[in-house]
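Taken from a larger complex, these chains appear in their original positions, while the remainder are omitted.
Chains here go by letter, A, B and C, matching the order in which they are written, and residues are numbered from 1 within each.
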Amino acid sequence: MNKQAKYSRKQGLPPGSLVHTGIAYESDIHIQLITYNQEDYSITETNDINKIIPILKPDQVNWIKITGLHDINQIDDLGKHFGLHPLMLEDILNTHHLPKTEDYENHIFLTLKELSLTTKDNIIDKRQISFVLGNTYLISFEEQKSNIFQPIIERIQTKKGKLRVMQNDYLFYALTDIIIDNYLKIVDDMDDDMELIEQELLEKKSKLILKKILHKRKQQLSLKKSVVPLLDEIRKFHHSESNLINPKTYIYFQDLIDHLQQINQNLESFREMISNLTELYLANNDVQMNDVMKRLTVVSTIFIPLTFIVGLYGMNFRNIPELEWQNGYYITWGIMITITIVMIIYLKRRKWF
Amino acid sequence: MNKQAKYSRKQGLPPGSLVHTGIAYESDIHIQLITYNQEDYSITETNDINKIIPILKPDQVNWIKITGLHDINQIDDLGKHFGLHPLMLEDILNTHHLPKTEDYENHIFLTLKELSLTTKDNIIDKRQISFVLGNTYLISFEEQKSNIFQPIIERIQTKKGKLRVMQNDYLFYALTDIIIDNYLKIVDDMDDDMELIEQELLEKKSKLILKKILHKRKQQLSLKKSVVPLLDEIRKFHHSESNLINPKTYIYFQDLIDHLQQINQNLESFREMISNLTELYLANNDVQMNDVMKRLTVVSTIFIPLTFIVGLYGMNFRNIPELEWQNGYYITWGIMITITIVMIIYLKRRKWF
Amino acid sequence: MNKQAKYSRKQGLPPGSLVHTGIAYESDIHIQLITYNQEDYSITETNDINKIIPILKPDQVNWIKITGLHDINQIDDLGKHFGLHPLMLEDILNTHHLPKTEDYENHIFLTLKELSLTTKDNIIDKRQISFVLGNTYLISFEEQKSNIFQPIIERIQTKKGKLRVMQNDYLFYALTDIIIDNYLKIVDDMDDDMELIEQELLEKKSKLILKKILHKRKQQLSLKKSVVPLLDEIRKFHHSESNLINPKTYIYFQDLIDHLQQINQNLESFREMISNLTELYLANNDVQMNDVMKRLTVVSTIFIPLTFIVGLYGMNFRNIPELEWQNGYYITWGIMITITIVMIIYLKRRKWF
């Protein structure tokens, strides 16, 4: 799939046709079924969705964790078994989709982005994660292998926290929460970077400051694109009061909204700080230019008249009486020194240097 | 029709007077009637609307595909047969109309723009397409010949996808969807172009960058003018819950809204990126100017005093004792080299070069 | 009335005091009564409002067309006869009032601006027009003589269009429509002008471009001031569903709203294009400045060292060995040419010219 088709479906395909739009990573589909209740816990790994379906436990929480979205047939089978709408499957596979929730009758759909900073060039890397929450199951679709849900699996295994005593709606919250916590971490990093840039700017250290500022802007835009629609969608979801969510779990989603609002506000501050820093940079540049020009003007204003004078007595006219004076040379020096002193006093008073 | 009257009706004409405001292309009116249900399928081509009306099949989907809007009499006849409001016909013929939906009692009206990038100079080309959805028919009005609906016709012929099992409301969705998919393609292209421009800007390659940025701005404005009102109108339409649309089809229109929102968000990002690039360009220019001025100042600051000195000893005073010294010339060189070195050290320390 | 009091009432006057705030044109009050139904049509011209009142025909459409707002007594008489509120009369006479509708029990009030471009200096000229729509009459108040309603009168006379078969609410629509169509014409003109300015800017032809851009801005602001509140007011009026407007006429007002929205969107685009053009202009200026400075720096960087060298050998020291060399002059030329070539290569590589 070439780059051209980042957002657009290949023309001519009927809507609801399943096409995976992400970059094809080497990893194949990988499925984990994690079932648990307060007493029991089991984990099954496989590459075949059809092996999972018979062993679902209707009286426990069933978390079907799917990694890799390339085996369209298997995802189609899954969709058919759980009665998922073709458009929803299309959204799961379109890895450039905006964050979105949709409340179907029997299940809730949420797609959002997992964000991480690449270690090499500090770019925000996006991986799409989608959830389908049904009455006894939760399916998570990850575009690509990642360890983000590892702490949750450990908490399930070790019975730490409330996970084992709660239902799949709480698991849904916990997974979303861990993703959004990651956003906060990125915001923290950006905050530190911004202070560094400001520091460098005030100390006029770096030459690359403009590139760094542009980089921060792109990070900010990129984050905003993931956060703002997610906030809207989770708010919408919170108001919808689906009966798949236990009323006691709703307050946890309010907490997610709080976090997203905080991220959003930080992003707004970043936007303002970035534009402040750009302005400061340009102003500094202007001030520096002013200094350069003043220096040039000072040097020119002082030496140009002097050069004229020495040129004057370099003329070869037959009759230049001053040239014949015994002290002509010393008088000329006197005049030139006087001019220089007057100039310097004048320029000093006008605060030119 | 001259350019003056791009948006305005010729004054003095009563409202509802049919006047076609687009550019007159050579193509005449061209009508296709495509009727189908799960079993049957037929296609009829003609230039006379009155030949179509008797052969409509009330128990099938009737798609009347009209290309070319110049034969006002025929469009008037059509309007009278289907009971279309004169103002609606005026909107169909006014090819500069904003995207709009209107819910009449017996039919729904939608007008929007088909967009395509011209191959030559990458300008966004707009062609107006209008739809009238009745209970058993769908009329499409195209300003000009285009192949955009060809894939749909093929899907009807080949029974691919759901088209043949669904009603005319789904056909209406499918046609709108294919137009909006095209928008996404343009957004993809713009995205690539933006990255290219940024690349060029950072590498300071291109001289025409400012023109390119202005071009992108105009593209962005042009797209926004087509997308923003369309999003509003399709939202309004989605809320209106007309009974001409099957409740099961509504979710597809939600999908259109998602796509348009995504386009809209991308356009917003473009706007910010464009203004970032302009700022970066101007800042780069300022920085470069600063460099130029510094260089000039460095050269002047070093050479102007030296030139003064050599002028000094070019004077023709009878009595300049230094001139008589045996090593005067070498001493002068010594002084000049000293001045130069001191200057260079001073300027280096102040980070002038 | 001096300029000071453009918007403010002369202080101390009780509210509802009738004072005309427009410029006093030579024209006196001029009244036309146009009555018509499907069969009959008559037109009466007079200068005395009291001659009109007895000849109103309650079973026909009565259009009282008043031009000139200076005869306050007559307008007061008219107000008393039709039971118009003093504050409404005050609004009619205050020719700097914002567009506004007000739904009184027995009549609807609308005041708006007729706009035209002056031929001389392309300025937007505003003339206030107010309407009072009662159950059998429509009163129009024009600040000043104009031919804008002539086409309507002709359509009434010639029975062209629907006017003669419709009621006074349709006449009200038709008159408003012709005013708003004029706005579209001005927007068309501005659109052309904007493209011209852009053209001139890219070709760097005009020196007056900045003045032209400022002029467009003022036009845009002026139009916006007339259009935005009018759009709001006509929307409000459309939602109010007064029983003075036939439900079948309402759709025509929806059409007015469409036009105003289109104008509004165009004005928004203009605003963005104007700010783009200003930026482009400033950027062009910066680029040009950069070029000027580079040229100066190139010339200076090359010649200042050469001038130093020739000054050097213009010194009159007794003992300058180079001066005595047979080929000193040619060697100096060689050095100078070498320096020049090295400089040019260096500057070329750094892309200075």
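Please note the rule applied: a residue touches a chain if its C-beta (ideal position, glycine included) is under 8 Å from a C-beta of that chain, and two chains touch if they have at least 3 such contacts.
Given the structure is predicted, the values throughout are model-derived calculations rather than measurements.
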Given 3 chains in view, how many copies does the entire assembly contain? 5
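The rule we apply is simple: only the chains that are shown with their structure count from here on.
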Going by the stated contact rule, which chains contact chain A and chain B alike? none
For chain B and chain C, let me know how many angstrom lie between their CA-based centres, rounded off. 26
Cα-centroid distance, chain A relative to chain C, in whole angstrom: 42
Among all residues of chain A, which ones touch two or more of the remaining chains? 314
Note: in the complex, chain B contacts chain A through residues 151, 154-155, 160-163, 173-174, 177-178, 181-182, 184-185, 187-189, 191-192, 202, 251-252, 254-255, 258, 261-263, 265-266, 269, 272-273, 276, 279-280, 282-284, 286-287, 289-290, 293-294, 296-297, 300-301, 304-305, 307-308, 311-312, 314-321
Note: in the complex, chain B contacts chain C through residues 3-9, 11-12, 14-17, 85, 87, 90-91, 96-98, 100, 102, 210-211, 214, 217-218, 221, 225, 229, 278, 281-282, 285-286, 288-289, 292-293, 295-296, 299-300, 303-304, 306-307, 310-311, 313-316, 320, 322-329, 332
